[in-house]
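Note sheet for the following structure.
Of the protein chains in this complex, all but one are displayed in their positions.
The letters A and B name the chains in turn, as written, and every chain counts its residues from 1.
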């Protein structure tokens, strides 16, 4: 066996790991709290968002913004609160200073006055790029389980 | 755009982030493992616990203790195991050295010999204060989704 389960490929320093954990807690909180504009601003101008089986994806921050605004209005009208849990984070630094990440993603929905349902599970693959002191999503690929 | 998605407001150092993550893993484990006294001791003497729609909340560690003891006895009698998952943690240090935190909170229930049910999702807003080497909860506000 020449594999190295906890080698440099699989473990990044705590500062980086905690930064990326906090990025996702904050980013997905924006979406769940109904702040589509702030959420769209966490993507690069030319970001690509792909989710096979759902609308085919979006190219560019403004297309992502338009889509997520529409989604926020629909959910508000329906009175449904969605929560996105990202966890089981793996971070892979790239030679060019960008990051590839993998998250398990669980989507939970609660209607006003109703019971929670677990909508589904996906694996989220991101390409994150530093932009000054912040991170931006340059590419997001959502792969839902069961497809 | 003048927003800073990963600025000092949203990202705290890894040591602090890991400490708070560990605090919640340990604190909520006490509750789930049926240790109401140890759990109550993680609150300040004059702590306030609020959960709109459920009993109106409690003021003071001893009121919290009485409530959680009663809850532990009831669950033990019913043979139900409850698990609280806290995640998607955001930590906001305050100028006075205290911490404001936000957690996503998922409640799972499993009866003896029965199947798991997801009870519901809430957002937990805490005010944590340092007390020597430890953290204590001075204020907890649970906001259930769908209310």
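Heads up, the rule we're going with is that a residue touches a chain if its C-beta (ideal position, glycine included) is under 8 Å from a C-beta of that chain, and two chains touch if they have at least 3 such contacts.
Just so you know, these numbers come straight off a predicted model, no measurement behind them.
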Checklist entry - Among the options B:15, B:46 or B:70, which residue touches the chain absent from this view? => result B:15
Checklist entry - Looking at the whole complex, which of A:64, A:81 or A:106 touches the chain that is not displayed? => result A:106
Checklist outcome for this item: Where A:11, A:59 or A:94 are the choices, the one touching the absent chain is A:11
Next on the checklist: Out of B:90, B:123 or B:136, which residue would touch the omitted chain in the full complex?
Outcome noted: B:136
Item to check | Touching residues on chain B - with respect to the absent chain | outcome: 13-15, 17-19, 21-29, 38, 41-42, 81, 83, 85-87, 108, 110-116, 118, 132-136
Checklist entry - At which residues does chain A meet the chain that is not included here? => result 1, 3-7, 10-15, 17-18, 87-91, 102, 104, 106, 118-121, 145-147
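Methods note: only the chains that are shown with their structure count from here on.
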Checklist entry - If you average the CA atoms of chain A and of chain B, how far apart do the two points sit, in angstrom? => result 25
